[in-house]
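Here the complex is missing one protein chain, while the rest keep their positions.
A, B and C label the chains in the order they appear, each numbered from 1.
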Amino acid sequence: MTTICTSTQEALSGIADGATVLVGGFGMAGMPVHLLDALIDAGPRDLTIVSNNAGNGDTGLAALLSKGRVRKVVCSFPRQSDSWVFDDLYHRGLVELEVVPQGTLAERIRAAGAGIGAFYCPTGAGTILAEGKETRELGGRTHVLEYPLAGDIALIGAHIADRMGNLVYRKTARNFGPVMATAATTTIVQVERIVATGELDPETIITPSIFVDRVVAVGDHQ
Amino acid sequence: MTTICTSTQEALSGIADGATVLVGGFGMAGMPVHLLDALIDAGPRDLTIVSNNAGNGDTGLAALLSKGRVRKVVCSFPRQSDSWVFDDLYHRGLVELEVVPQGTLAERIRAAGAGIGAFYCPTGAGTILAEGKETRELGGRTHVLEYPLAGDIALIGAHIADRMGNLVYRKTARNFGPVMATAATTTIVQVERIVATGELDPETIITPSIFVDRVVAVGDHQ
Amino acid sequence: MTTTTPTPSTDRPRTKAQIAAAVAEDIPAGSYVNLGIGQPTLVADHIRADAGVILHTENGMLNMGRAAAGDEVDPDLINAGKVPVTEPAGASYFHHADSFAMMRGGHLDICVLGAFQVAANGDLANWHTGAPDAIPAVGGAMDLAIGAKRLFVMMTLLTKQGTPKLVPACTYPLTGLACVDRIYTDLATFAVSPDGVEVLSVHGTTFADLRALLDVPLVDAR
Partner (left out) sequence: MTTTTPTPSTDRPRTKAQIAAAVAEDIPAGSYVNLGIGQPTLVADHIRADAGVILHTENGMLNMGRAAAGDEVDPDLINAGKVPVTEPAGASYFHHADSFAMMRGGHLDICVLGAFQVAANGDLANWHTGAPDAIPAVGGAMDLAIGAKRLFVMMTLLTKQGTPKLVPACTYPLTGLACVDRIYTDLATFAVSPDGVEVLSVHGTTFADLRALLDVPLVDAR
C-alpha cells in the first residue's frame, strides 16, 4: 500500500541511524532535493548513501555530508568541480568511499530489486576496481562477480504519481529512479503533483505502485 | 539502421539453417504470426526455437514444427491442451526440449542482451530443472548459475513502429518482445502500422530503434 | 503474520468456493497478490472490492481486472491463463523480465497456487507428475513458488484415491523447497511452522482424525 504523505517531514519519518539510503538523480535531473532536505531535518546519522555522485555545492547530499551524517558513500563519480564538501571530508578521512562503475552500480541495484543473487559483469575486469573480486572467464572474456546493492530507504524524484502510487518520469530525469525504487525496503518519492488514479496512461507508467511506499507532492520544480 | 520492409518475405530473408530464433508472444498476445508464416515459407531447417510455449493448434510455431524445421525447443510451457503437434514430435523423439522456468527464461534472454556473463538465480534450486547446474549459497539461499540465452534472430510482434524503428507495444502483448529484441543478432518486428518519426510519444517507446533491424507493417490484427 | 481472525472450524468439508473464500479472508487489505492458474483464480471472486487488493499477472500487468465479457474482450489484454481480462484504473504493464523480477525480488505479498503435494517442511510439488511419458511443463510455477513473501496453497487434502497430499516428503518432482506458508484444503487449514504443521481449522473432521490420517507432525493451533 502506498501512503500519500502531506509533508516531506511525514514522508521521511522513522529513518533509523545506520540506514543505507539510495538517492536517485543524475546531476539535478531526478534529484529528490525536497526529500534530502527533510532527511537532514529528520536527523538520522551514520548513513550509507548510494547515489551516482557525492554531492554538489552546499545543498542536498552535500549538506547532509557537511552535517556529518554520512559514514560511507557508494557512487560512481564523487569528484566534480563543485564537490568540495565531499572532497574535504574524504581527504580528512571522515567518510568512506566505494567507487563503482556507473553501469555496475545500476545493475547491482537492479539485481537487489530483481532477486538476483549475484552476476558476472565484464565491466572493470583487470582494473583496480576489480582487485580482490572473484572473476570467471565466460565467452572468452573475463567477468567480475558483482553482488546486489539494496537499500533500507530509496529517495526518488519522479514527475507525477497517481493516488495508487504509480509513477511517471520525465525525459532524462528517469535515470536511477526506476531501479532504486525496486531495491529498497521503503521507497519514498517526491513528485511534482499527484493525480487521480486512472489519469495516467498505463503505457507510460514506469514504476508500478508495488515499488512505492510513500509519495509526497512538492510542486513544480521549474 | 532499421530497414523498413515492404513484405514479410523481405523481412525474413537470409535466415540460415541451424539458426536460434527467439519468438515473442504469450498465447496469441504479441505472437508474430505473420513473421512465423514467412519463416515457414523461407524454408530454413534445423532451427532452435526459444519461446514461452511450443506451438498451439496447427498454425504458427505448430506449423513450423509440423514441417520438421525445428531441432530443439527452449520454452517454459510446452504442454497445453492444443499442443498436439509438439506432443507428437516429442513422444516420437523428433524434437529436443529444454524446459526453463518462465522468469529464468526471460532473465537469461535479458542477460544476453545486457552483456551479463551469467547470474545466480534462486528459481528452481533443489528441483530436477537445476540438476547438474552449478549452485552457490547467497544470502542464506541456494542459487543456480544461469547463462545468457541469445538468438541469431528474434521475431517480435509489436503495436506501432516509427520509421526510425522505435517500438510501442499494447497492454499485455508487450510480454517477451522488449527483452528478445535486445538479445538477437537480427531483430525482426511485425507491427500493425508504421508512423512518421516523431509521432510516437518518446515516454511510451519501450524498444528503442537500436534493437530493431527490420520492421514490417502487417495491418490491424483485430 | 495473520491479520485476520482464523476461520472457524465447521462440521462439513469445505467446497472449492469455501476454500477460496477462506484464502480471500486471509489476504490483508492492500496486498499485492498473484493467483495461480486454475483453482486459485476462484479466490478473486471472494476478495472484497473495497479491500484494495491488487492482482499481479506474470505476463506483465499489475492491477489486473476481472475476466472480460463481450465487447470488453481484447486479444492484447490477457492473464497468465490466457483468459481475456479488463484494465481497471491504475493498471500498469511491463515486460516479462520486469514482471518476474517483481516476483523473484520478493515484492508480491502473497501468491496462491494449487498443488499435487506439500511436505511438512513446506516443500511444494505442483508442476510435474514425474510420469515417464509426461512432457515437463513448468511455466511460471517455480518462479511463483519462491518469489512471493508468503505462499498459500489450495488443494483437496486427499487425492481421488484417498491418499494424503500433505506428506512427510514429496514423491513428485519438487517445484520449490520449503516455500509454502499456508495450506487451505477441504478438511482443514494448515500453517507450516518450525514446530510442525499447525492445524488452524478443521472442517467435517477432527484434529484426532487428521493426526491419524496424515503422516506428518501436527500441532493443534485452533
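The rule is short, and it goes like this: a residue touches a chain if its C-beta (ideal position, glycine included) is under 8 Å from a C-beta of that chain, and two chains touch if they have at least 3 such contacts.
Because the structure is a prediction, the values reported are computed rather than measured.
Considering the complete complex, the chain that is not shown touches A, B.
Check A:T2, A:S66 or A:N175 against the missing chain and you find that the one touching it is A:N175. When the full complex is taken into account, the listed residue touching the unshown chain is A:A106, out of A:A106, A:L155, A:V191 or A:V216. Within the entire complex, the positions of chain A that touch the omitted partner chain are 26-30, 52, 76-80, 86-87, 90-91, 97, 99-107, 109-110, 121-129, 142, 159, 169-179, 206, 221-222.
With the whole complex as reference, residues 1, 110, 112-116, 162, 164, 166, 182, 197-198, 202-203, 205, 208-211 of chain B touch the missing chain.
Just so we're on the same page, only the chains that are shown with their structure count from here on.
If each chain is reduced to the centroid of its CA atoms, chain A and chain C end up 35 Å from each other.
Chain B and chain C, compared by their mean Cα positions, are separated by 29 Å.
With each centre defined as the average position of its C-alpha atoms, the distance from chain A to chain B rounds to 33 Å.
Across the assembly, chain B contributes residues 107, 121-122, 169-171 that each touch 2 or more other chains.
Residues of chain C found to touch two or more other chains are 87, 93-94, 101, 103-104, 147.
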